[in-house]
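Scroll down for the structure; my scribbles are underneath it.
The complex is shown incomplete by one protein chain, all other protein chains being positioned as in the whole.
This part shows chain A:
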Amino acid sequence: MAGPAMAAPFVVEASQPNLNLEDVNVPKDSQSRPTPPHPPQAPPGSIVAFDITSKFRHAVQTLGPGEIVKDGFFTLHESVSALEIMDPKMDSGCLEHGETLDVDYDVTQALLPEEVVGIIDQLLCHEMAWHLGYPLSQTVLTCVYIESILVPQPATLEEAHFIRDPNKATSSPMHTVLRAYCLGLLKACGQVNAKIINEHYYEEEDFVTNTYNRDLLDDFSVEAICQVLRHATALLDDLSESVPQPVTDALRHRLLLRHTLLGAVDSLQERNDPSFVRASWQRPCREALSNVGRIKETHALGRPVPAAFSAKLQRRLASTMPPRPIVHLSFDDAFGHLLRLLKDGIETANVLDYHDSQSLQTFVMMFQAAKPQPLVFVRSLLQGFLFKDMEILGGMSIRQLLDDDLSMLVLPSSVLLDRANDEVETPHDPRFIIAEQMEYFRQKAAQPFLDILRTFCQNRCRVRRTFCHVVRDWDNLQSDADDMDQILQYQTGDKPIPRALPDGSTIATYARPLWSWVFLYKLKQMEWIVFLGFELEVYQPDELAGMYYFLHELANVHLQHIGHIRNALLHNIGAIRGGPRPHVVPPPDAQLARSLTFIHYEEVDASNTMYLAQALSCLYVALHRLSLLRRPRRPYGTDELRYELRMKPFLGISDPRPPSFAEFEACTTMAEYSTDDLLDTAAQCAMAAKKGLESMSKLSEKDCFAVGSYEQWTQRVKSALKSGIATSLAVSMVQKALARPGRDGNLNISVEVPRPEKAYHEWWIVPQVRALSA
């Protein structure tokens, strides 16, 4: 019974073009899925199969219940992950009774132009749903036309057609138009996938890059597909007699959108030259943006063809998941996302206009803080602009960025950053040692520093989570920086700087610039972690008093530290003006002035945070005391456990240490203060914060280090200002109610804690106090 034709499962001679679907194109990234092994493919005749059904059945009958025969290297633990065949919940190939795998939709059937518009619009919805994070299997790949183009994998561009049979390939213009659109769409999906895979994102959380072994036309050039699109567009011109003008226009705009976007995304490989990116990315995006309005207008002309989409197609994908329903995103929603994608895409290229390192950070922060957050593709674009090929913004070295930041924050026109130091070759020369130490510091600091930018490009939950890890790196870096500062201050001959303490005495401390720089960033991150906790509703309403108290403590340390930096900066100015020091670079005063401006800005910012946090903390304590806010019953938790949980990100940090539970408790009850005192403090602090924020909102874009994102920055400061005003109002309402209680002692006010998205600023959750009608 040897013989391939007999032994093969079917009596058909099997050529298996489908099998090469298993050759996945291996993405460069480590996050890619492992390649499935090749299917059994042996030369015909070399393998024979023998039927052992009955012998096997008899043999297993001798096995006792629970007894198994297994390969020694196969563990039962492994077998848990095995798919159970014929189980409809696990086996994606298991068909219902009478169900067939065939989709009864004929791709060769003639299509009305209106139907093509309908299919294209449905594909657009699917594409946007994919951008939002749904898998291709439930979106684009449910289209019968797309499936027919991709399977079997086309070897030539001519083959990439849903009608492969040359006899049937009529020259129907509508088929040509639809095919062109599909090719443009698939190529765009491939481009987007490649962009996202190359950056940092969270698979399945942000986006699903799985293509289920379908090749998204990777082998065909963008230019070739653009050519197909242009050809199809030209075809539309000849149809003016048979097809109404609005419909051909509708089709034309859709093809044009694909054409524009394909070229634009392709141009993103280049980013050294901001003007080039502007011309080849931003301009086409703007064109597309002005053009898409027409797509929306003409959407009504389309006639939907639901039969051209089938969830059944998922059974053919390399996936162990049983079919899931097709994702239905409404056209209006999808269109809204498309608009946003284009706008954000244009906006993100502005990051290439580098002004200074702080403006860059503000830009990234502001861009990512927008609600809803930009889509993952745009976030990947931003990451690409920032970090691709280890070049910052396509033209700067990491050192340039780092030195710019150091010089702005702590080392204006400092000898430590003098590039001439690198040229010194005498090992005993202080400049040689300085260059060596600074290089050592840069190597240690580069990763944590870039991590800040990279982290902000993640989804919001991940931003907070990642900062909890990154802040530990900064904590370690701080002690390294301290050691390096000691070596450096010996080499530069720095003297301790006397500093007046609040109690009137003075102490002398070294400037410790590297340590200062690291500490400043660490404090900022600790504040961000708490801020994002408010934004992401990590803290329950009854925990806000404690967390704003903790934020106030952090801001307080921040403020003192800024005092230290400023003292060192001012001393430096004095020293430079006082007389020549060895190795001091002649002072370009602009750098010093910039540092002082920055320190001033940081000071205002930190003090605003401190005051507003204190005001809210006092207000919340008072509201709890007056029983206007109640704690929910928590039978399974204690305050101490919850405290530990909240402080967890900070427990490993040596300085500043989080308060002990006893201190934390004391400060969230403030037993030694009367409620009136608390409200007075809250009112004063809110007033101080309001003033600070008001003055801050008047800063010019250079003084607030938000060049390139000034508008968003101002908006955020104004929101914070509104929060300050709202806090003042809330405090005064409670005060008034306390002064004139109702007859039975009721305060006649109600308090509600808004959700972050309802608050003026998601970092400042101000309670809403309402008067109850008596």
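We adopt the following convention: a contact is a pair of C-beta atoms (placed from the backbone, for glycine too) under 8 Å apart; a residue touches a chain by one contact, two chains touch by 3 or more; residues count from 1.
Methods note: contacts and distances are computed from a predicted model.
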Chain not displayed: protein name in its UniProt record ("Eukaryotic translation initiation factor 3 subunit C", "LSM domain-containing protein", "Glutamyl-tRNA(Gln) amidotransferase subunit B, mitochondrial" or "Small ribosomal subunit protein mS33"): "LSM domain-containing protein"
Hidden partner chain, touching residue among A:82, A:234, A:671 or A:739: A:82
Full-complex contact with the absent chain, from A:221, A:290, A:320 or A:660: A:320
Hidden partner chain, residues of chain A it touches: 1-2, 7, 9-10, 12-19, 21-22, 36-37, 39-40, 45-71, 74, 76, 78-79, 81-86, 93-95, 100-102, 152, 213, 316-318, 320
